[in-house]
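Shown below is the structure under consideration.
What you see is the complex with one protein chain gone and the rest in place.
In order of appearance the chains are A, B and C, and numbering begins at 1 in each one.
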Amino acid sequence: MNTSIESQFPTYQIIDGEGNMVNDDYKSEITEELARKFYEKMIFARLFDRKGVNLQRQGRIGTYVPFEGQEAAQIGSALALEDGDWMFPTYRDHGATSAFGHSLKNIFLYWRGFIEGCVPPEGKNIFPPAVPIASQILHATGTAWADKKKGNDRVSLVYFGDGATSEGDFHEGLNFASVFNVPAIFFNQNNGFAISLPINKQMKSKTIAQKALAYDIPGVRVDGNDIFAVYFETKKAVDRARNGEGPSLIEALTWRYGAHTTTDDPTKYRDQHESHERREKYDPMTRLEKFMQKQGYWDEEWAEEVQKDASRRLDEAVEEMEKVEKSDEAVMFDYVFGTDVWPVEEQKQAFFADRSER
Amino acid sequence: MNTSIESQFPTYQIIDGEGNMVNDDYKSEITEELARKFYEKMIFARLFDRKGVNLQRQGRIGTYVPFEGQEAAQIGSALALEDGDWMFPTYRDHGATSAFGHSLKNIFLYWRGFIEGCVPPEGKNIFPPAVPIASQILHATGTAWADKKKGNDRVSLVYFGDGATSEGDFHEGLNFASVFNVPAIFFNQNNGFAISLPINKQMKSKTIAQKALAYDIPGVRVDGNDIFAVYFETKKAVDRARNGEGPSLIEALTWRYGAHTTTDDPTKYRDQHESHERREKYDPMTRLEKFMQKQGYWDEEWAEEVQKDASRRLDEAVEEMEKVEKSDEAVMFDYVFGTDVWPVEEQKQAFFADRSER
Amino acid sequence: MTVAINTKKMTLVQAVTDGLRTMLEEDERVLLLGEDVGVNGGVFRATDGLCEAFGEERVIDTPLAESGIVGTSIGLAMNGFIPIVEIQFLGFIYPAFNQIMTHATRIRARTKGRFTVPMVIRAPYGAGVRAPEIHSDSAEALFTHMPGIKVVVPSNPYDAKGLLIASIEDPDPVLFLEPMKIYRAGKGEVPEGKYTVEIGKGNRLKEGEDVSIFAWGAMVKVAMDAAEKMEEKGVSCDVIDLRTLYPLDKDIIAETVQKTGRAVIVHEAPLSGGVGSDIVSLINDTSFLYMRAPIERVAGFDTPMPFFNLEDDYIPDSTRVQKAIEKAVSF
Partner (left out) sequence: MTVAINTKKMTLVQAVTDGLRTMLEEDERVLLLGEDVGVNGGVFRATDGLCEAFGEERVIDTPLAESGIVGTSIGLAMNGFIPIVEIQFLGFIYPAFNQIMTHATRIRARTKGRFTVPMVIRAPYGAGVRAPEIHSDSAEALFTHMPGIKVVVPSNPYDAKGLLIASIEDPDPVLFLEPMKIYRAGKGEVPEGKYTVEIGKGNRLKEGEDVSIFAWGAMVKVAMDAAEKMEEKGVSCDVIDLRTLYPLDKDIIAETVQKTGRAVIVHEAPLSGGVGSDIVSLINDTSFLYMRAPIERVAGFDTPMPFFNLEDDYIPDSTRVQKAIEKAVSF
C-alpha cells in the first residue's frame, strides 16, 4: 500500500513543455493579459538573476545565490498573494520577493553585505531571507496564526527547498499549522538538490507532497516550471487559507541551472548535461513563450520592450546599490535592542572613540 | 483522498477484549507456553509498577513514572527482541526494560535519584531512560546504523510516546533511518496523552502510523493492549530489520490508568471515568487471563505462584535498593571525562577538602 | 503624598501567576503558550486558572515541540502579539536554541527595527527539588552571551511579579528564569495590580563593609545565610541580589566592591564559563585598584548536575560560601 503512495500525488500541469494546454481547469482565466503579466515578471526575474551572477563575477557584490530555472515556481506563487499577506523567502527567492514588491536596490544590497537587504519597503510583509534552513517555516506559521487570531484574512506563504524538509523545524511547523489550522501555505521548491545532495539521498519518499499526509493537510505536486499550474494551485491554497480552511503543502518540481551559490561548482556533484537538457525541454520561460505564440499572444516588439524596460530598471537599481559605499557603523549597535543597554552603548562609544583617533 | 488515510491503518488485533482470538494469523505460534510467558512478564510488570507508586507515596523514592495499563505494549515489544539488540526506553518503560533484562535494583535506584539507574547489567544494551522527549529516536537510529555497518544482524528498538511525535527529532530520526535503511524499530506507545495534552491537540492526523508515509517506510497500528498483536507485529518488524529490510514504525494504542508522574493530578485534565471504563473493557492483563481461561491455559495455582514469585523478587530488589544510602560523591566528578581534566580534578579535590573539614 | 497600595502575601510562583494575570487583563496582545500551560495550569501551577479565565485563544496548550513553540511565537510577536512562552524546565530549552540564537534575538538587528520580537520566555530552573535528570540545569550563561536577549532572575515574590511585568513590557526578548527551589519557599507581600521592577538593576539586601557578595535566584538565600553567619563572626557583608544577568548592573557592582575591596560570587551553574566570570571581568574593568583580595567564586562544578541524591553536594551551600568569605577577608 505504501509503495504506491506517490501515485496519489501526480504532477499537476496546465501547460506542457511544448506550450500546449493539457487541461482546461482554468481555461477561462488564462487570458492574454495574465500571460503577459507572467512573462513580464518572469523575464524580469531571469534578467535580475543574470545581473546578480555578473555582479558577483565582477566583484561588485559578494557571494550570490542564483535561481535561474526556478522563475515559474517563484513568480507563479508570489503573484497568488495579495498586498498585506506575508512572504518568507529563502536566500534563493529574489524572483519571488521582487515580484511581491521588495526593493530591487535592497535585494542587491543583501548580497553586497548590507543590512538594508533585510528591510522591505514600508507596508510589505516580506521577511529577510532565511539562512538557517527551514527555521522560517515556523515564523510563517506564527504570522499566519496571528492573522487568524486577529480575525482578518491575511495569509502567510513560506518558501523552502527539498533539503529543508529534513530539518525538524519543517515537521514542527507543519504540525503546528495543522493543529491550529492556520492560514499558511508551505511552498516547496523541489529543485532536486540541496547543495550537492540529490533528493534521493535526502529522503526515500518519492514525493515531498506526500509528507502532508503526516499532518492530515492537503498536499499537491505541481510542475514548477509551468507558471499556470503553480499560480492556480497556489491560488487555490491561498483561497482555502483565506477562508479559514487551513494550511496546505505545495511541492513545485523545478531545477536550478546554475550553481548552488556563486562559490559552488556543480560539476563536482551533478551532470551538467542534465541541466542543459532540462533547459531545452522544460525551461519555464521558453514554455511560456511557446504557449503565448500558440495562443497568438506573442508580440516580438512588446517582448523586446518588456526586456528593455526590465534592463533599465535593473541598471537603475544597481546604480542605486553602488552608491551605497559603506554602512554607518552605528547600525551595528543601534538595533540590537529597542532600549539603551549599557554594554552595547559603551562598546559603541569606545568604537567611535577608537575610530576618531585613527 | 487524504480524508480516508486512516482507513489504510486499521488497528491490528489478535485477541479481543473478551479474550477471543479474532484472527488466525499466528494461531500455530500461540501456545500455552507463550501465553504463560506473557502472563509472567506482564504480571511482574504490573506489580513492579504498583510497587513503584507505593514507594513514592511512602517517600522511599522520589518522583515515579507509572505505566499501569501499558504492560502489553511494553512486554510484547520487549520480548520480540533478542539479547544483543539495543533498547532505548523512555522514563515510562520499566516494564520493557525489566523484561529485557535490566537490573530491578537499578531501575528503582533511578527513581531514588541514583546514577546507577542508568547502568544496565553487563552485556545488556539498554540505554538510560530518555528525558528530553524524542531525542533517543536518533540514538537508536545511530546504533542500528552502526550494526548495519558492522554487518551483524542486531536491531535497535526505541520507545516513545504520542507527544514525542511532535518533536523535530522524531522526524529527523525516521528520515535518517529511512534514507540509510537501518535496522531500527520505532515503537510508539500512543496512550492518548502527553501529560495533560490529549492527542487531538497534539496532531490533527487520526493515526500516528500514517506518519510513516512521509518516509516511505512500513507503518502499522496495533491494539497495544493485545500482547499477541504487539508481539507478532513487533517480531515482524524485527525480522524485517534483521534481514536488512530496514526500519518500521509501530503505533500501539494503549492507555495509562494512572497519573503522568506521581507529581501529576490527572483529574485536572481528563475524565478519570474513561480510565476506569478502559480498565474494565480493555485491560491487557484481564484480556490475557480471559484468553487463557478460554483456551484452557489458566491455572489458578500457577498464577498465584507466579505472583508470589514476582512479589518476592520485587521485595528483594527494593531491599537491595534501600541498602544504597548515598552515592560516593566522587561519581559526580569521575565520569565526566575519560581523561584527567584539571578543572574537574581541582574541583573534586576542593570538594573533598571541604567535606573533610566539616 | 502616600498612595495606599493593597498587597497580598504570596509565594514566588503565585506572584508569577499574578503577574501573568495582570498582564493578560491589561493588554490583549499578551498570549501564554507552552506545554500543559492551559487546562492543567502548568506543571508547577504557574498558569493555574488562567486558561479558565482568559480562554484557549489566549492561554494555549501547544504540541510538544520547543522549537515549534518559540519559532511560531516569533511569528506571533512579529505580527502584533506579545507571546509569553513557558519552557517546562530550562533543561528543555535546548531544542529551541536555534530559534532563540538566530532569530528571536536577531530580528530587530537584522531588519533595522522593521520587525521586532517582544517575547518573554519563562522557565523554571536550577536544582534542589529532587527532580530527575536534565530537569535541574542552570544554563543562564548560555544566554548572557547571546546578543539581543535580556536575562532576568527574581529571588522573591515581589521582584518576581515586578520583573515579569517589566519583561512583558520590554520591546525585546527576555529570558525569565524562575528558581524552582524557591517557588514555594515562603511568602512575601506583593502589590495588587501592575507595577514593575526595573530590568538591569541589582538590589542591595544587606549593607556591609568588609566583603561584597553577589548572588541571584535561589542562591540569594544561601548568600544571605552565609552573610548572617559571618556577621556573627564579625565580618560585615554587602549582599547584592543581581536580579538581571544581562545586562549586569555595573554600577552597583563597582560601587560595592570599591567600598569593600573584596568579592564573593555565588552561582549554581558550572564554574567555567559561568556568569561569575563576567562579574569578575566587570570588577577587573571598573575596580582593579580597589581590590584587596582575589575574587572568590562559589559555584557548581564543571560536571553535569548529578542525580538528585547528590544534588545537595553540588549546589553551593552556606558553609562553602562562608569559607569563601573567610578566604577573601583573611587574604
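We adopt the following convention: contacts are C-beta pairs under 8 Å (C-beta built on N, C-alpha and C of every residue); 3 or more make two chains touch, one makes a residue touch a chain.
Predicted model, so just to flag it, every value in this text is computed and none were measured.
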{"item": "Visible contact partners (per top-of-document touch definition) of the missing chain", "value": "A, B, C"}
{"item": "Full-complex contact with the absent chain, from A:Ile107, A:Ile133, A:Ala209 or A:Ala237", "value": "A:Ile133"}
{"item": "Selected residue (touches chain absent from view) among B:Gly168, B:Gly246 or B:Pro284", "value": "B:Gly168"}
{"item": "Which of B:Asp49, B:Asp93 or B:Glu116 contacts the chain that the document leaves out", "value": "B:Glu116"}
{"item": "Where the unshown chain meets chain C, residue by residue", "value": "67, 91, 94-95, 97-98, 101-102, 105-106, 109-110, 133-134, 139, 141-142, 144-148, 246-247, 269-270, 272-278, 280-281, 284-285, 288, 291, 293-295, 297, 301-304"}
{"item": "Absent-chain interface as seen on chain A, which is shown", "value": "62-63, 91, 112-115, 117, 128, 131-133, 163-164, 166-169, 194-197, 201-203, 263-264, 268-269, 326-327, 329, 331-333, 336, 341, 343-344, 347-348, 351, 354, 358"}
{"item": "For chain B, the residues touching the chain missing from this view", "value": "86, 115-116, 118-120, 127-128, 131-132, 135, 137-147, 149-150, 156, 168-169, 172-173, 175-176, 179, 331, 335-339, 341-344"}
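We take it that only the chains that are shown with their structure count from here on.
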{"item": "Distance between chain centroids, defined by C-alpha means - chain B, chain C (Å)", "value": "36"}
{"item": "Separation of chain A from chain B, taking each centre as the mean of its C-alpha atoms, in whole Å", "value": "44"}
{"item": "Mean-CA-position distance for chain C and chain A (Å)", "value": "41"}
{"item": "Residues of chain A engaged with two or more neighbouring chains", "value": "168-169, 172, 175, 179"}
{"item": "Contacts with 2+ other chains: residues of chain C", "value": "63, 65, 67-68, 95"}
